[in-house]
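Shown here: the complex without one of its protein chains, the others still in place.
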Amino acid sequence: MPENSNVTFDLECRQVTKSFGDFTAVDQVSFQIPTGSFFSILGPSGCGKTTLLRMLAGFQHPDKGEILIKGKSVLGTPPNRRPVNMVFQHLALFPTMSVTGNIAYGLKRRNVKREEIRTRVADVLKRVDLPDAGDKRIDQLSGGQKQRIAIARCLVLKPDVLLLDEPLGALDLKLREQMKVELKLLQETFGTTFIYITHDQSEALVMSDQVAVMNQGRFEQVGTPQELYYHPETSFVAGFVGDSNRWEGHIDAIEGERIQIKTVEGESFVGRSIVKHQLKKGDSVEVYVRPESVNIENPKNRSDLPNQCRGEVISVLFDGARSQFLIRLPQTEGEISVAMPQTGEHAQLRKGDSINIAWAADQCLCFRRSSGNHDG
Amino acid sequence: MDKSSYTRFSLWILLLPFVLWLLLLILLPHVDMVSISLRERVSARNYTFSFKNYTEFFIEPLYWRTFVRTAWMSVLATLITLLIAFPVSYYIAKMMRGRLKALLFILCLIPFWVSELVRTYGWMILLRETGLLSTFLQWIGLSDQPVEMLYNDVAIMIGLVYTSMLFMVVPLVTTLDSLDDSLIEAGYDLGGSNWNVLTEIIIPHAMPGIVSGCIVVFMLSLGNYLTPILLGGKDSLWFTEQIFTQFITRFNWEQGSAFGILLLILSSLIVWAGLKLSRQSFTNVMS
Partner (left out) sequence: MIPTISSSLYFRGTYAVYVGLFFIFLITPLTVVGIFAFNDSMFPSMPWNGGTLAWFLNETEPQLGLFHDEDLLESIGVSFVVACFTTIASLVLATCNAFLFEREQFPGKNLLYILMLTPLVIPGVILGVSILAFSSTIANWAEMQFDYDLEFLRPGITLVVLGQFAFITTIATLVISARLRKFDSSLEEAAMNLGATRIAAVMTVTLPDLKPALIGAGIVCFLMSFENFNTTLMLVGSDAPLTIAMFDRLKEGSTPVLNAVSLLLMVASGVLALISVFFQSEKPGS
């Protein structure tokens, strides 16, 4: 990989690999993070996120590959001298010290002068909006406050990169929603590069500039949240990011980007293939259709979308803005979830009603069938 | 990063003092004791290899009788301690709540905070001819002359049980405390009787505590010197007394070492058998 000296990357990984015995936890991962961005790594539990982060922090040593921070390799640098700081999964605030003690800890290790420590601690406390918390003990803080102190403790050291390991995992739902927004704002005001790992897609999509989707130790796709959502490149990404209906089948015919698919259950769909997959006639494929991209047709005013079905509502799953209809396709007994439009249209539909549904070929994504994982 | 050599370094730093301690204070002294026990003094500073010290043990009835008696009394003391301590531990762990529970538990620990000597001394004051119990018996008219209750096996037994009680109660309370009440409730709910619940739920759960308590109490009784001497008097016939006599009084270290090794073998065997019978592991039970 040639050195690109025009763009500055705060962090760059090249072919980083780490195995525990026979098991490869992180498998040839490469990525680059531009200065000041919010980068998330999204993946299911056990896919190797923490292992990757611990290698960046220096607690684990990659078997192969190279890690560069601001263009310099840090593989020979012990954890206490790396210009990265980490917010731990359970925060790891020191219970034997006060809030000030926690924040001053890193500064003291650098032999910063007393006076300066005091002003910098006060300053960072102000910036995380807890100006009076300095004398409190850690156990006197609420969950959200602990969160902010854990971040302040790192940011006061002005690291090149801040690593966050599922920091919202321990919070309850309401607080989590609120902290998502706060974290994003904190990142913007400090301008520090954040690497944020999570298994919660909504956290990744809301906060990030770039998201890497990780599965079984590999990066499946790196892109903006929109790219991942609308243009997934692998079936895993399609299944993991957002909700999807999924079928298995094979290709009947190909006309340019358009392909004809026959599912195992016997449905015929018209879909779009991802260019890089280079599908051929007869290939086994997986087909994904998002519930919100399926139209519920108005009987009087039918669209000319290529995929048309008639089905019976078998269940109404009400969940506010994420409400769905579960619809059975009578010919094949297959089921499909369809998002309930939030305009109030079709709100009268009940169990047992028959409806027509339709979706565009572009909304019907086909991937070569990967042997193995069927999660999502 | 030079991580591996760094951690190796810290490993050696930590390992060195431990290994020195283990070798110099535990292993080598015992090896030395074995070698001393296997020699016979021919003349001054002149020894030969011999099993004489061991054969002596089997030939002289006083020795092996004392040995068997010590082992037997220790086992008995262990069982009695367990029988007395189990209901009490159960009461503290399961029937009591909150502050009262903590208080009773601390009360159980009190004897630990005073030396074994003081504890034994207390029993001497109680049991001797001019002691409290004797006076009390005369006072209520059960006896018309002073009764000597010291210097017999019962007195030794009382002393042993009393001295080791704590080491039974603490592990028992700890394991019983960790038994979830709802398991007991489920036992009754599914139709178990008191006896069923005790034998099938409570005792199996408390097994590690029972075993570790028994091992410690047994070891303490077997190795006890004070209690048999002070409460049992001249004829207490405790094996540690023989060891002391050989080493300190007669200065026959060869014989004393052989006795020490025999006692060690006995205790290891019984501990091992106890662990096997109860299917517990040593590390599990001891920590």
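Labels for the chains are A and B, by order of writing; each one numbers its residues from 1.
Just so we're on the same page, a contact is a pair of C-beta atoms (placed from the backbone, for glycine too) under 8 Å apart; a residue touches a chain by one contact, two chains touch by 3 or more.
Please read all numbers here as calculations on a predicted model, not as lab measurements.
Asks: Where does the absent chain touch, in terms of which shown chains it meets?
Replies: For the complete complex, the undisplayed chain touches A, B.
Asks: Out of B:Ile36, B:Met73 or B:Val211, which residue would touch the omitted chain in the full complex?
Replies: Answering carefully, the residue with contact to the hidden chain is B:Ile36.
Asks: Of the listed residues B:Leu38, B:Met165, B:Val211 or B:Leu237, which contacts the missing chain in the full complex?
Replies: Considering the complete complex, B:Met165 is the one touching the chain left out.
Asks: From the list A:Gly76, A:Pro95 or A:Gly256, which touches the chain that is not on show?
Replies: Checking the options A:Gly76, A:Pro95 or A:Gly256, the one contacting the hidden chain is A:Pro95.
Asks: If the hidden chain were put back, which of B:Leu38, B:Leu222 or B:Leu237 would touch it?
Replies: B:Leu222
Asks: Which parts of chain A are in contact with the chain that was left out?
Replies: Output for chain A: 57, 59, 78-81, 84-86, 88-90, 92-96, 105-106, 109-110, 137-139, 153-154, 157.
Asks: Tell me where the left-out chain touches chain B, residue by residue.
Replies: Residues in contact with the chain left out: 6-7, 10-11, 14-15, 17-18, 21-22, 25-30, 32-33, 36, 84, 87-88, 90-91, 94-95, 97, 104, 106-119, 121-126, 128, 130-132, 134-135, 162, 165, 181, 184-185, 188, 194, 197-198, 202, 215-216, 219, 222-226, 230, 240, 243-244, 247-248, 253, 256-257, 260, 263-264, 267-268, 271, 282-283, 286-287.
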